[in-house]
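Excluded from the complex is one protein chain; the other protein chains are retained at their positions.
Right after this comes chain A.
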Amino acid sequence: MKQTDNLQKLTIAMPKGRIFEEAVGFLQEAGLQITSDLAESRKLIIPVPETNLQFILAKPTDVATYVEYGVADVGVVGKDVLLEEERDVYELLDLQIGYCRMMVAGLPGWKPTESPRVASKYPKIASRYFREQGQQVEVIKLNGSVELAPIIGLADRIVDIVSTGQTLRENGLIELEHICEITTRLIANRASYRMKSEAVDDIAQKFLQVIPRNQK
């Protein structure tokens, strides 16, 4: 196949926030020359000298968007984002980091109500889940502090991700139902997966070397 230099250049979208540190550590272990102070830099596009890589730092939900539109070739993103955003991308690898659970929580002693309301940062996941359970619920989209909703009576249950469960406990909530497990994934743009197949395969291969070491 024809090769040009341009086709070896790879833009990687990285999520700021919850899984950032773990993801950077993972990339370093995979042999990518990136420094740990990536996050402290205020720059949003960070080229890695002497390689064909550059990083884009983005909000986790935007990582999938960047990759779908092809402004980033590959991205590191949580399955929670993929389930919620339903982006048309290749989901290549489960990196087995950033582990948490998507679940339904509520106050202890929760009883089914006549007009159930669920608050979530993940309205699509919440709607889909309850629909599959044969329940019609009203979903309220929140952008943060979801645990507050049952306490102040905005909703009777919430759908959110939980890693240690500490935030839930501190707010007096309990897990009611387990929806699915969430880990971090390597995703690729449809065109990059073909146009830059060698470069994409190369990075996937490097990541693959690290995964078994991280297995719990």
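Simple rule for what comes next: contacts are C-beta pairs under 8 Å (C-beta built on N, C-alpha and C of every residue); 3 or more make two chains touch, one makes a residue touch a chain; residues count from 1.
By our rule, contacts and distances are computed from a predicted model.
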| item | value |
| --- | --- |
| Protein name (UniProt record) of the chain left out of view, among "Peptide ABC transporter ATPase", "Spore germination protein PD", "ATP phosphoribosyltransferase regulatory subunit" or "Phosphate transport system permease protein PstA" | "ATP phosphoribosyltransferase regulatory subunit" |
| Selected from A:K43, A:K59, A:K141 or A:R194 as touching the chain missing from the view | A:R194 |
| Residues from chain A at the interface with the omitted partner, ascending | 1-2, 4, 6-7, 68-71, 79, 88-94, 185, 189-192, 194-195, 197 |
